[in-house]
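Just one protein chain is left out here, and the rest sit where they should.
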Amino acid sequence: MTQSNENLPKISKDKFTIVGGKHDKTDQLAEKSVSFWKEVRLRFMHNKLAIVGFFILIIVALMAIFVPWLSPYSYREQLGVYNAPPSAAHWFGTDDLGRDIFVRVWFGARISLFIGLSAAVIDLIIGVAWGSIAGLAGGRVDDIMMRIADVLTAVPYLLVVIILLVVLQPGLLPMIIALSITGWVNMARIVRGEVLSIKSREYVLAARTLGANTTHIIMKHLVPNALGAILVTMTLTIPSAIFTESFLSYLGLGVPQPMASWGTMASDGNNALDTAPWRLIFPAILISVTIFAFNAVGDGLRDALDPKLRK
Amino acid sequence: MKKNFLWVAILAALTLVLGACGFGGGDEKSEDSKSEGKTLNLSIASEPPSLHPQLATDTQSGSILNGVFEGLTRVDDKGNVENAMAEDVKVSDDKLTYTFTLRDDAKWSNGDQVTAGDFEYAWKWALEPKNAAQYSYIFYAIKGAEAYNMGKGKAEDVGVKATDDKTLEVTLNNPTPYFLELTAFYSYMPINKKVAEKNDKWYADAGEDYVTNGPYALKEWKHNDSVTLAKSDNYWDKGNVDVDTINVAMVESAATADRLFQNGDLDFLGAPFQTVSLDKIDTYKKDKSLQITDTASVYLYKFNTKDDVMKNENIRKALTLAIDRQGLIDNVTKGEQKPANGIVPMAINGWDSQQTFFKDNDMKGAKEALAQGMKELGIKNASDIDIKLSINTDEAHAAIAQYVQEGWHKNLGINVTIDNSEWQVYLDKVDNGDFQVARMGWTADYNDATSFLDLYTTADTGNNQTGWESKEYQALMAKAQKETDVEKRLALLQEAEAVFMADYPAAPIYDYTSLFVVKDGITGMEPDVLGNINLKGVKIAK
Partner (left out) sequence: MIKFILKRLMYIVAALFVIVTLTFFLMRIAPGSPFASEKSLPPEIEAALQEEYGLDNPWYIQYKDYLVSTAQFDFGESMKYKGRSTNDMIAESFPISLTLGIEAMILAVGLGVLVGVVTALYHNKFPDYLGTTIAVLGISVPSFILAGLLQYFVGLKWQLLPISGWNGFIYSIMPAFAIAVTHMGFIAKLVRSSMLEQNSSEYVKMARAKGLGKWTTVFKHTLRNALLPVVTYLGPLFAGVITGSFIVEQIFAIPGLGKYFVTSITNRDYTVIMGTTVFYSIILLFAVLIVDIIYGFIDPRINLKGGKK
């Protein structure tokens, strides 16, 4: 490109910036005919970070399912080799009680992911129910329900979670309850917003005139349309639940031993940083990588779903 | 382009400047810790709940109180009792009356004379029901003390009397061979009556009302942050106090404290002020700096004898025998603790000769006992037995419990779940008998076997928790209480322990040790058997 311009007066290079090709311009024409979800998928696939995140999640999930199942060791078996560094026999080393960290880390993945997913699902159920009822009913009911939500958002989350966990006793179920106790409010808000905007559309009105009841409208019309927003909120709830779980584990409120979660393992390992660093490093890396992956996928989904970002 | 980066730089600089401004409210602690004289830097794990000798109940407060106050007697680092505020002690022939004469140069830090009345005031203050001092029971050896404390007696009837400024007369219920050790305990330390009557919150902060009579004065108390002690000019024996300033930082995290020690910011790390974390024990062992002393404390698993399964003596025996104590100590606790054989630790006076009640890690005996027990209970398979092992949340307790859990599961074939609760919840469960096996640690308040044996006299003694009691045991304990001959008394107490152990209401695990590391050149920091450090005797070589 530049060689052919030798006879022109010199123009300093930094007056120009390369803004990149506009290949997507041409794609756009073709995209017009594809369905919404296909389009979303295509856009999601264009997001490298999101794809990386997506594959990380698949790998983590597969490992969590298969490693504890196939491994010769169990997560609680004490093998008599204490604080051994990573080796061929124990890929991630062993901990202070002589347990294989590789197995424990993936067993911990089950627990941490289970906590995250459960919290997200509970948020989903309460949030969708609350949000859509408020949105559909409108008027006074909506007002009261949303004011309750407002007050709940004002309650400092961590204070409640800590007090609640102490009262309920550390454990898997209490942890999930504590994590989802105020989390659903956000979901409810988003769903309500979607419902309000969809409610007024013609097709819902048509369904109503045809005699469809509320449940039918929620299930057949509102949920599919609000699905995108709900999905994004869920993918972003899971990492924050995993994050909070590790935080609570550090305060001694994590799942009870010998069960392992990433949070309890990392906080145990935190004291061994200078003597047996592998006890901290592996769970810490997994926490970070997984949170990163969920965030990447969540962001990717949001970008893919948000029509404003269509270029 | 270059110019624009300048803008970014300015923005970044501004960020930092703003950062500095935002900090404004910080501290302006001058570097006075480097002032002339010898300084000792220590750390404790938490803010002392109370620095009132009669209200304190914990080791954190106790270790500081030991430095700033002084009782009638003092226990040196060898465990010997020596006179302190008292110049002379006379004991009557029936061992029931003690007459203390105070020394002439016993002075409070504000210059007042320490009087016998100050002691009487402090002790009766502790017993006065409305003050609700939690350690008041430690005075119950004194005649009339329990009745007054329970609201059933009068202050005048308590057997403590200042006959004049110099003389304190104490009458006891029973001959109490360890009474002179009790008078060294912080609950028995005096408080300045004049000051305390004027300001009933004198103990809440350092200042002119915090008047002490010990080797050090409380110079500064920054709550939740640090306590500073300075050598007291009015102390009678100040010639023997080597250290000028003691800085006690409050550092909750053991890992942080360890890093401070490695960095030289602390001179001492370990019991009783803080723990050397499990993960660091090997490191300090390797460089030979770890020091270990025996402690009169025992770690045990208590059985709930009222439980459907645990009521069976043979099951309890099986569980007791099937613990590999030495393996646990070598691999998990790592502090050269002693495998415990009874409920009284071997470090207690006269207890090193006690017989052995069972063999450690006796799997054969355990399996036999289990089979026998299962037969008695009508249980077919060992795997039908589910046992809940209760612990409170703590790294070390969890590690021990998991080790024992695996051992019981692997060797006896029974199922064990660990029931992990937060401390308060845990205490509540244990007190209400909502457990099968529960961990407990017990530390002596004074170097005598009764500090351990008294817990089990009746089933509803607050700290028994096992629900176990025995007529035979009670008779032996009652007899020992009246016995004036030291040897005979000891024999009776040892017999009582044997009665207890025959029924296995508790599985002793190990006798604690105090682990610590100390900077070179500092001596006198070894904790005594009760786990206390005598700050008065600490010497720093220059």
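Order of writing sets the chain letters: A and B. Residues in each chain are counted from 1.
To be clear about the criterion, contacts are C-beta pairs under 8 Å (C-beta built on N, C-alpha and C of every residue); 3 or more make two chains touch, one makes a residue touch a chain.
The structure presented is a predicted model; accordingly, all values stated were derived computationally and were not measured.
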item: Contact set of the excluded chain (shown chains only); value: A, B
item: Full-complex contact with the absent chain, from A:A84, A:V166, A:I230 or A:V297; value: A:V166
item: Contact residue for the chain not shown (choose from B:P49, B:G207 or B:G521); value: B:P49
item: Contact partner of the left-out chain, one of B:K154, B:K201 or B:K364; value: B:K201
item: Sole residue of B:E252, B:D352, B:D384 or B:E472 that reaches the chain not shown, by the stated touch rule; value: B:E252
item: Positions on chain B where the hidden chain makes contact; value: 1, 4-5, 7-8, 11-12, 14-15, 18-20, 22-29, 46-47, 49-50, 52, 55, 57-58, 129-130, 132-134, 136-137, 149-151, 201, 203-204, 222-225, 249-253, 255-256, 259-260, 262-263, 265, 422-425, 427-429, 431, 440-442, 462-463
item: Residues of chain A in contact with the chain not shown; value: 17, 20, 49, 147, 150-152, 154-160, 162-164, 166-167, 193, 239, 243, 246-247, 250-251, 263, 266-267, 270, 273-274, 280, 284, 287-292, 295-296, 299, 308-309, 311
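The definition used in the following text is that only the chains that are shown with their structure count from here on.
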item: Distance between the centres, which are taken as Cα means, of chain B and chain A, whole angstrom; value: 47
item: Of all residues in chain B, those that touch chain A in their complex; value: 1, 254-255, 277-280, 282-283, 331-332, 393-395, 398-399, 401-403, 405-406, 418-422, 425
item: Chain A residues touching chain B - in the complex, by the definition given at the top; value: 14, 76-78, 80, 82-83, 96-98, 166, 169-170, 252-253, 256-258, 268, 270-276
